[in-house]
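Note that this complex is displayed minus one protein chain, with the remaining chains in position.
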Amino acid sequence: MFYRENGQFKTSYKADQQVFAIPQDRWAIFALVVFAFVGVPMLVDEYMFRAILVPFLILSLAALGVNILVGYCGQITLGAGASMAVGAYAAYNFLIRVDGMPALAAILLGGLMAAAVGIVFGVPSLRVRGLYLAVATLAAQFFCDWAFLRIKWFTNNASSGSVSVADISLFGWTISSPTDKYLFCLGILVVFSVMAKNLVRGNMGRQWMAIRDMDVAATVIGIRPMYSKLTAFAVSSFYLGVAGALWGFVNLGSWEPAAFSIDRSLQLLFMVIIGGMGAISGSFFGAAFIVILPIFLNQMLPLVGSLLGLQVSIALVSHVEFIIFGSLIVFFLIVEPHGIARLWATGREKLRLWPFPH
Amino acid sequence: MTTANILLNVNSIEVIYNHVILVLKGVSLSVPEGNIVALLGGNGAGKTTTLRAVSNLLHGERGEVTKGSIECRGERIEALTPADLVKRGVVQVMEGRHCFGHLTIEENLMTGSYTRTDGKAAVAQTLEKVYNYFPRLKTRRTSQAAYTSGGEQQMCAIGRALMANPTMVLLDEPSMGLAPQIVDEVFGIVKDLNQREKVTFLLAEQNTNMALRYADFGYILENGRVVMEGAASDLANNEDVKEFYLGISSGERKSFREAKHYRRRKRWLA
Partner (left out) sequence: MAFFLETLLGGLMSGMLYSLVALGFVLIFKASGVFNFAQGAMVLFAALAMARFSEWIPAWLGMENLFVANLLAFVVAVAIMFVVAWLIERLALRHLVNQDGATLLMATLGIAYVLDGIGQTIFGSDIYKIDVGMPKEPVMMLESVFEGGILINKEDFIAALIAALLVISLSIFFQKTATGRALRAVADDHQAAQSIGIPLDRIWVIVWCVAGITALVAGIIWGSKLGVQFSLSTIALRALPVVILGGLTSVPGAIIGGLIIGVGEKLSEVYLGPFVGGGIEIWFAYMLALVFLLFRPQGLFGEKIIDRV
């Protein structure tokens, strides 16, 4: 009824190829971004920023990176956490070892360093495929875990093994309050999302998708598998590296290698698969789901327990959280194996027909 | 059609994929015992979907039968699992062959006998029979299926279905990607099986010419509806079928400008 494309005629290829070809979409997204920048800071409190919004933004960015590699190029990775770690530690080292290094530059350099490492760990993908590759990427994960724990140079010989960064500043704007952090991350996320969207619908993205859907056929029509796979690894690791640096600098402030463990890698993969592989919007859906769900469960379970008159111990809450989290994941995969993004798209299809199905 | 023994009866079924895509819009057909019935039509007409609906393989493609009923010998079969259906003698040979690549040809054939309960000797006998129909398979019996040629894989797929001792085989596009000579060979064997073993075939095919030559009865699907049905020989002689599916026209070349052609074609697609 309200979501109709009737009467919207496209008269040029350019109009047809736009990111949001339908004006309703365009305005909705525009309104959403404006709301995120202006409306949200006025509405929510500090706890929301710290516990939900900032982690959500940074993990969305990381999920974007994983989605580029897994969703668009079809190379399953379980080493996403390693790229984040490389980004975080590289940025940290750039910041403290180079005098006058601006924080933003350090973060981006961290991303570049992660990209370089990502290329190295992407090399096996030229030989090894599918699930074998997934396990092979664990090598990167465990190696990085070990390296940042044992090699003291990376942590500037910190005795506790954890490193910390003071509030960073950007052109004189010190990012210290949760609102500042939120706006800073949001800005970066918006820029990177636009970049990602344009990357995947361009020549590069088409190559990745061709490799994903059938690599032999792609090679036959002249796509270089080495080039496209390694660029996917590089771009993905860059996103992850930047996200890792933000996670360390902005969200945590001080961190240990455990912040980027295998659990983080799995979490990111969850986001992409639940959100929707091969869909930019899927990264956001997935990140929102994975960030909010545990917090929600954590708040809800004791409440439910007290309603039922049960004494709920903390251990039990965490176990039940495990159970519900796991079952929800399985449930989502069953309902829509292509993720929330596909659910969303199906919903839109229905909306177009509504109220007259078929 | 004669009311002899109707083996399979499909009553105006509607199939929707992924909750939004309506593919079959009320398809009805019936298959008498001992016949070869052909389902014809262009790409996306709904042939494969019809077969999958019958064999209950839609589930894996996120499709479901939302209306209508499917009966096999008078028994409703929509709720059965594919395995139950095979036990009742209805086996599908999937489009694109789908051999088990890592298994040898013989192992492939043997998997087909999984539902058999009549003992090893009987299975061995069927295996011998399959080898008789497809002597090529016997020569390739120890090679991995993925390394055999397309024609051999198609034969393997059909042979595998035969190993279940079916009364009815749903055969999906046996001619896909095969050389004309091999297509001839495969169809010849199908006819043979039909006549000698009394196996009923429901055949989905693009190759209208070939299918009508071997089938007894035909249905033509367009856009998820049956637009024409009749004995195979009648269909083959029908002017419209000749022109739209067999590529034979009565006179000189037709142009789309001619309104008459356009109207005739439109009647098919509406």
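In this document, chain identifiers A and B correspond to the written order of the chains, with residue numbering beginning at 1 in each.
The rule we apply is simple: a contact is a pair of C-beta atoms (placed from the backbone, for glycine too) under 8 Å apart; a residue touches a chain by one contact, two chains touch by 3 or more.
The shown structure was predicted, so the numbers you read here are calculated from the model rather than taken from an experiment.
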TODO: Would you indicate which residue among B:K87, B:R141 or B:K242 is in contact with the undisplayed chain?
DONE: B:K87
- [ ] Check the options A:P41, A:P102 or A:P124 and report the residue that touches the missing chain.
- [x] A:P124
Task: Residue of A:P23, A:G326 or A:G347 touching the missing chain in the full complex - done: A:G326
Task: From A:I76, A:A106 or A:L230, residue that would touch the chain that is not displayed - done: A:I76
Open item on the list: Out of B:A45, B:V130 or B:A164, which residue would touch the omitted chain in the full complex?
Closed with: B:A164
Open item on the list: To test your reading of the contact rule: which positions on chain A touch the chain that is missing from view?
Closed with: 70, 76, 124, 127-132, 134-136, 138-139, 142-143, 145-146, 149-151, 214, 216-217, 220, 262, 266, 269-270, 273-274, 277, 315-316, 319-330, 333-334, 337
Open item on the list: By the contact criterion defined above, which parts of chain B meet the unshown chain? Give residue numbers in ascending order.
Closed with: 55, 57, 59-61, 81-83, 85-87, 91-94, 98-103, 107-108, 110-115, 144, 146-147, 157, 160-161, 163-164
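Methods note: only the chains that are shown with their structure count from here on.
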Task: chain A and chain B, separation of their C-alpha mean positions in angstrom - done: 46
Open item on the list: Looking at the complex, which residues from chain A come into contact with chain B?
Closed with: 346, 349-350, 353, 358
Task: Residue ranges of chain B in contact with chain A within the complex - done: 18-20, 22
